[in-house]
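See structure below.
One protein chain is absent from this view; the other protein chains keep their places.
To keep things simple, chains are lettered A and B as they appear, and every chain counts its residues starting from 1.
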Amino acid sequence: MMTNQPGISRRALLGIGLGAAAAPALAACGGQSTSGGGGEGSVTFLSTQFTPVEERQRFEKILADKVSSVKVAYNPVEAGVFASTIQSQVEAGKVQIGVVGGLHGDLAPQADRLQDVDDLVGGRQFVPDLLELGKLGGSAQKYIPWMQASYVLAVHKKALQWLPSGADVQKLTYDQLLDWMTAAKAGNGGKPVFGLPAGPKGLYHRFLQGFLLPSFTGGMVTTFRNADAVTAWEYLTQLWAQSVPASTNYDYMQEPLQRGEVLVAWDHVARLIAAPGDKPDDWVMAPAPRGPKGLGYLLVAAGVGIPRGAPDTDRAKELIKALTTTEVQQEVLRKNAFFPVVTADPPGDLPPAVALEAAAVQAQQNADDAILSLPPVGLGAKDGEMSQVFKDCFQQICLNRRPIRQVLDTQARRMNAILDEVKVACWKPDPPGEPCQVQ
Amino acid sequence: MRRPWARAAAVQAACVAITLFMAVPMYLIALAALSSRESLNRFPLPLLPTDLSTETMSAFLRSTGVVPAFLNSLQVGLGTLVLSLLVGVPAGWALARYAFRGKEPYQLFLLLTRALPIVVLSVPLAKVFLTSGLYDTTYAVTLLHTALALPTTVLITAAVFVGVPRDQEEAAMIFGATPVQAFLRVVVPQALPGVAAAAMFAFVLSWNEVLGATILTLNQRTLPAQVLSTLSDSPLAYRFAGGLALVLPALLFIALMRRYMLNMWGATLR
Partner (left out) sequence: MTELADQPVLRERPDRPAPRRPARRVPTPVLLIAPSLIFMTALFVWPTVVAVGQAFTGDDGPTAAYVRRMVDDPSFWPAVRYTALLIVVLIPIQFAFALTMALLLRERPRFAGVYFYLWVVPLAISDLAAGLVWLSIFTDRGYLNSVLDHLGVAGYSWLQFDHPVTMFLAVMVAELWRATSLVLVIVVAGLQGIPKDYDEAAAVFGATYWQRLRHVLLPQLRPSLQVAVILRTILALQTFAVAQALTGRNLPLLVGETYRWYNALLNPNVAAALALVVLGVSLLAAAGYLRLLREHPEARG
C-alpha cells in the first residue's frame, strides 16, 4: 500500500498543475464562438432550415458573399430546439437572437413572440398567397416570406420500362401510378421500386394531407371521413402493397434513390436534389399524379421574422431585406434548391438537377386541374398534432390493417377536438367557413 | 480438473469472440467514414478498405465552428470531470461510511436528474441560465453536465469505498495523519479504479451530450451541439464522418483512464 503513496501525490501535483493551467483559461472566457458571430454588430440568425452540413456551408457562403452589409451568425437547429429557444429567451426578456427563420409550421406557434414586420413588405413582389400566410391568421405581418418549395416525383429512367402504355410520366393519374408500380414490382423480380418517406423524420404526412386526399376528395379537413376519403385510403393500401416496406425507415428519399433501393419516390424537392447527383440524364422529375378531383399539391412556405425584444432590430431588418433580393433568392435556388418567393423569371443557369425540379414544380403549379393546399393557417402549436392525425391514419390503415371506416371516424373525432380548441376558418383547399370542422 | 493450458485457451477464445463483437461495429464506422460517398451506395457493401477517401471527413472538419466547438467541448468535459469529482466524491464517501437518516431519499433525489427526460426541462432550464446571465457560456453547460454526471460519480465511488478496509486508514491516523490526509493517502489510492471509472463516465457523458448543450448555448456551442444535433439531416457519409470524428478524442481519454482502472491487477495489464 505504501508504494502507492508517491503515485497519488504525483497525481495530486498533476491535478493541481492542470487546475492552475486551466484556471486562467476558464476565467478568460465562457467559450469560443462557434458560429462566426456573437461579436460586435453581428446578427444571430436562428433557423430550422439548411441543417445538413453541406447546405449549411453553401448558405453561409451566400450570406458571406451576397449579404455584405450585415455580419450574420447562422445557427441552424432542430425544430424542437428552435421553439424552446425562442420561448425561453422571449419569456425571460433576454433575447439574443436577431432573426428567426423557419417553415410556416415552425413560425406559426411563435406568433405572439414575433414583432410585426409590415414595414418590410414594400418594395418586393411577393407571391400573394405566401404573404397572406405570413400574417398567421391575424391582420399584421408576422413573418416575411423567405423561400418556397413543393414536392414532386423523382423517377430513375430504369423504371420507365414498366410504364403502362398510354401513360405519360409527366401527366400521371394515381391509377396509372398504381398500375405502373404493380408492373414494376413484377418486372423487378417481385421487389418493389416505389418508396415514400415514412420514417420518423420523413414527410409522408404531407403526401396524405396535401396530395393524396385533396386529389381524391377535393379537401383536406372537411372531407376527411367522407366516402371519397375511404376510396383514397383504399387506394393507398393498394399502393403501399407495391411499395418498398423499408419506407418506414426512410427520412430523405434521395438516399435510397442513390443506393438504387428505390427507383420511384415522392418527396420534398430539397430531399430529392442529391438523387440525380452527377448523372442528371438518368433521372426524370415529374409533377405529382392527379386523382378524380384534380392534381392536389402542397405549398411549402418558409419565412423570416424578428422576435420581440430582439437586440438590434435595424440590422435584423437589413438582413431580411437582403435575403429577399432577387439575387439572393436565385442564388439559394441554384445552391440549395429552395424556390424564390418573389416573382421574377427563373434564372437560366440552373444546375441540371435543380432545373429538372424547377420544371416539375412549374408543371405542377400550372396544371389546369391543380388543387393548391396551404399549410394549416392559424393552428399555431397544434400544427404538429394535426400532422400526427394523418400519420396515425397511415400507421393504422396501411401498417396495422385496421378497418378504414372505423379508423377515419376515430381520427376525425381527434381532429375535431384539435380544431375545437383553436376555432379557425378553413384554409385551402377546404372552402372557407368558420369554424373549420370535419363534416 | 481441466489442464491449465486448456483453460487458458478457452479464456483466450472467449476473449477473442467478445472482442470481435465489440470491435467490428467500430471498424465499420471507421470504414464508412473514410470511404468514398459513392462506395456507400453499392451493394454488396465493400467490407475491406479498398476505396478509401478522406473527402467527406475533411469536408466535415471544415464545417463552421468545428475547431472552436472542439475547444469548448474539451473545456466543458474537463470542467465537468473536476467539478463532479469535487462535489461527488465526498458524497460517495458519506454514503459508503456513514449510516444517516434520509440516505435512501438522498440517493433517489440524486437519480432524479437522470430519471426525468430533460427535454421537458428545456424552457425552464434555459430561463434559469438566461436570468443568471450564464446563458450561452461554457460554464452553463459545465454546470448542467455536472448535475447529470453526479449520480454516477456519487454511486460508483460509494460502491468502491465500501470495499476499502478501514484498518489502514486508522493506522495512518494513529501515526498522526489528519482524517483528510488519511483519506487522501490511504483511501483514495485504493479506490482509484472507482474514481477513474466515475471520471470516465463524467467526461464521456459531457463529451456526447447534445440536448442540454443545445438549449443552453447559441453562439458558444460544444461539438455535439454544433454538429451532432443536426447531423441526422446530413447525407449518410457525413453522419459516419461526424460519428468517427466525435468518438476519437473520447477514445483517447478512455485509453488514459484505463491505466487507473486496472491498477490493482498489477503491471501485466498495462
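Quick note on the criterion: a contact is a pair of C-beta atoms (placed from the backbone, for glycine too) under 8 Å apart; a residue touches a chain by one contact, two chains touch by 3 or more.
This is a predicted model, so every value here is computed, not measured.
When the missing chain is restored to the complex, the residue among B:M57, B:V164, B:V186 or B:L218 that touches it is B:V164. When the whole complex is considered, the residue among B:V66, B:A94 or B:L184 that touches the unshown chain is B:A94. When the omitted chain is restored, the residue from B:V141, B:V154 or B:L218 that touches it is B:V154. By the touch definition given at the top, chain A reaches the unshown chain through residues 78-81, 83, 109, 198-200, 245-246, 248-249, 259, 261, 381, 383-385, 387-388, 392, 395-396, 399. Contact between chain B and the absent chain runs through residues 7-8, 11-12, 14-15, 18-19, 21-23, 25-26, 28-29, 32, 43-45, 47, 86-88, 90-91, 93-95, 97-104, 106-117, 119-125, 127-128, 143-144, 146-147, 150-152, 154-156, 158-160, 162-166, 170, 173, 190-191, 193-194, 196-197, 200-201, 204, 207-208, 210, 224, 228, 231-232, 236, 239-240, 242-243, 246-247, 250-251, 253-255, 258, 261-265, 268-270.
The criterion applied here is as follows: only the chains that are shown with their structure count from here on.
Centre-to-centre, using mean CA coordinates, chain A is 35 Å away from chain B. For chain A in complex with chain B, the residues that touch the partner chain are 1, 4-5, 7-8, 12, 18-19, 22, 25-26, 29-38, 44, 46, 51-54, 56-57, 60, 73-78, 80-81, 84-85, 87-89, 91-92, 94, 96-97, 201, 251-252, 254-255, 258-260, 274.
Touching chain A in their complex are the following residues of chain B: 41, 43, 59-60, 62-65, 68-69, 71-72, 75, 78-79, 82, 119, 122-124, 126-127, 130-131, 134-140, 168, 184-186, 188-190, 192, 211, 214-215, 217-221, 226-227, 229-236, 238, 242.
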